[in-house]
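Input: one structure, supplied below.
Missing here: one protein chain of the complex. Every other protein chain is in place.
Chain lettering (A and B) follows the sequence in which the chains are written, and residue indices restart at 1 in each chain.
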Amino acid sequence: MLPARSRRVRAVREAALGYLLVLPALAVFGVFVFYPFAQNFRLALYETPPYPGLPSRYVGLHQVGQVLTSSSFLQSLGATLLFVVIVVPAGLLGGLLLAVAAHRRLRGMTVYRLVFSSTVVSSVAVSALVFGTLMDPVVGLLPWLGLNPSPPILQNTTWALPAIAVMAVWQFLGLAFVVMSAGLSAVPEEVLEAARVDGASERTVFWRVTVPLLSPTIFFGLVVATIYAFGTFGQVDILIGYSNAAFEHVNLLVYDILNTIQVTKTPGQAAVLSIALFVLTLGVTLVQLRFIERRVHYGS
Amino acid sequence: MRYALLTLGAVVVLAPLYLTVVNSLLPPSALAERPPPFFPLHPRWHDYPVAWSQGHLGVYLRNSAIQTVIIVCGQLVTSVLAGYAFAFVRFPFRRVLFVVFLATLMIPFEVTLVTNTQTISSLGWYNTFEGLAVPFLATGFGTFLVRQAFLQIPRDLREAATLDGYGHLRFMLRVAVPLARPALAALGVFSFLAAWNQYLWPLVVTGSGDNVRTVQIGLKLLQGTQVSHTDVALAGTVIAVAPLVVLLVAFQKQLVRSLTGGAVK
Partner (left out) sequence: MAGGLAQARVRERRVEAGAGAGEGDRGETQLAEVAFRGATKRFDGRAAVDHLDLDIADGELLVLLGPSGCGKTTALRLVAGLEEPDEGAISIGGQVVNDVEPKDRDVAMVFQSYALYPHLSVERNIEFPLRQRQVPADERRRRAREAAGSLGLTDLLDRKPRQLSGGQRQRVALARAIVRQPKAFLMDEPLSNLDAALRLQTRADIVALQARLGTTTLYVTHDQVEAMTMGHRIAVMDMGVLQQVAAPSDLYDLPANAFVAQFLGSPGMNLLPAVLEPGQPSARVSGGHLPLGEGAAAAAARAAPLVVGVRPEHLFLSPAGTLGATVLLVELLGAEVQVLCRLEDQTKLVVRQDASAPRPAIGEGVRVAASPGTVHVFTGEDGTRLGGPG
């Protein structure tokens, strides 16, 4: 006799296995992603006292309003938005250009590709130190190039933010290059060749054929770059800090959140800022999805 | 002509790191020269041991390594298990759960910072490896990548294995994982890079003392204390970057392939 188990029993066992396999990841997400995210909404409604141990006070939306209209928030909002607007297009464009340039079967191309993707190894701290030195008024490269703003770049209220932006773009280039290269290799060579045979110039080929075919990749890069840009803060922490004169102009949102957690120790306010950050990131992504994805050309 | 552009691009990209290496090999006085030397004629290795000892880089590298290895292993394991379930196992709400997994990609880490610090604190994991690694033991991106790789396995193979008597677990270990090895390697590299380069979380969750401080925070400290000895800080940077450069050179093919087979198309 062969062993028999009814269909229902088998389905139940399989379902149990499925849930078991998913459980570890889900547990991590539950505790460290979803719970904190939800908790933000609760925290935002409570004001915590400056001394630990004392109960927090429910203040409802009052705190939310307070934070969102505070000058420091508006400042960081402005700085962050400006930052994103600089970094995202610059990073993507840079990655795209490098990818296109390297997408040839010429000699030594492997070396170039390696070089272009190399910045993926750079961390926030690395890029901060590297550029921090380059921009140092005494030992850096800039004075030699004749750029000697006063006050020095990293304390300069006008130029501090662009300086940080440059660091962020440089750090992002490697990843942008890899992503764009991968997308480029999915563009069928025959289509480009057909266009060339049809008499199109390189520029036309690029804008009329390559870019549309590459649009899903560009779109993906756009979403990733945006989320990355909104989350930038490390360079600010390492190179600038609160005491810096230019601080207000570089007070990116995440830095503000950190500040609120560690220095002023007001988790309620931090929560409000976190929600603001999330809404901002999500909002921009949704806008991208809505308006830009429409022009993305899927399929071949 | 093409080469000119390429070289220009390469210079732009490499220059910062290159100069960093160069500067780390120069005596401090030389850094202020105009024009700054682009090539160390007499490389001074002096700074490296200084950076190492003063910056406690040995310890920090070890800590980073431990933290990173824990995270990478965790991510690989949880992604394989969940990815397999989503690809091959039938259970109710499977699709919903997958969307939930993807939703985690929409919530940037910074947004969960507030509560996570409290959670870690209350678990007593402040300034420990658990605190550093546990929140990152799973990733939606990893699960997605592995699921895609598993879905590439032809259905026939699964059925043949079923007829040959292989249940889910054995099929996963003996067939699915070996066949998905390229994707897993890519995920490993990607996770390694991300974990090693983490800055925000280690900053928040490690306190004073050297027991768990990672090399990224170590760099920050090195910068802070070495205002007049930039070359030492730079040497420290080079040391911190070196392992990753090795990794990149060894695994660059996998990295590209992972992103091709992943969400890009």
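Remarks
The definition used in the following text is that contacts are C-beta pairs under 8 Å (C-beta built on N, C-alpha and C of every residue); 3 or more make two chains touch, one makes a residue touch a chain.
Every value quoted in this text rests on a predicted model; they were computed, and no experiment measured them.
Just so you know, the chain we are not showing touches A, B across the whole complex. Within the set B:18, B:125 or B:166, the residue that contacts the chain not displayed is B:166. Considering the full assembly, B:179 is the residue among B:50, B:106, B:179 or B:245 that touches the omitted chain.
For the chain missing from the display, the contacting residue among B:11, B:99, B:123 or B:157 is B:157, taking the whole complex into account.
Annotation for chain B: contacts to the undisplayed chain at residues 154, 156-157, 159-167, 170, 175, 178-179.
Residues of chain A in contact with the chain left out of this view: 1-7, 10.
Quick note on the criterion: only the chains that are shown with their structure count from here on.
Those residues of chain A that touch chain B in the complex are listed here as 11, 14-19, 21-22, 24-29, 31-37, 39-40, 43, 97-98, 101-102, 104, 106, 112-134, 136, 138-139, 141, 143-144, 170, 173-174, 178-179, 181-183, 185-186, 216-217, 220, 227, 230-231, 233-234, 237-238, 253-254, 257-258, 261-262, 267, 270-271, 274-275, 277-278, 281-282, 285. Against chain A, the residues of chain B that register as touching in their complex are 2-3, 5-6, 9-10, 13-14, 16-17, 19-20, 23, 28, 31-32, 34-36, 77-79, 81-82, 84-86, 89-92, 94, 97, 100-101, 104, 106-119, 134-135, 137-138, 140, 143, 168, 193, 196-200, 203-204, 216-217, 219-220, 222-223, 230, 233-234, 236-237, 240-241, 244-245, 247-249, 252, 255-256, 259-260, 263-265.
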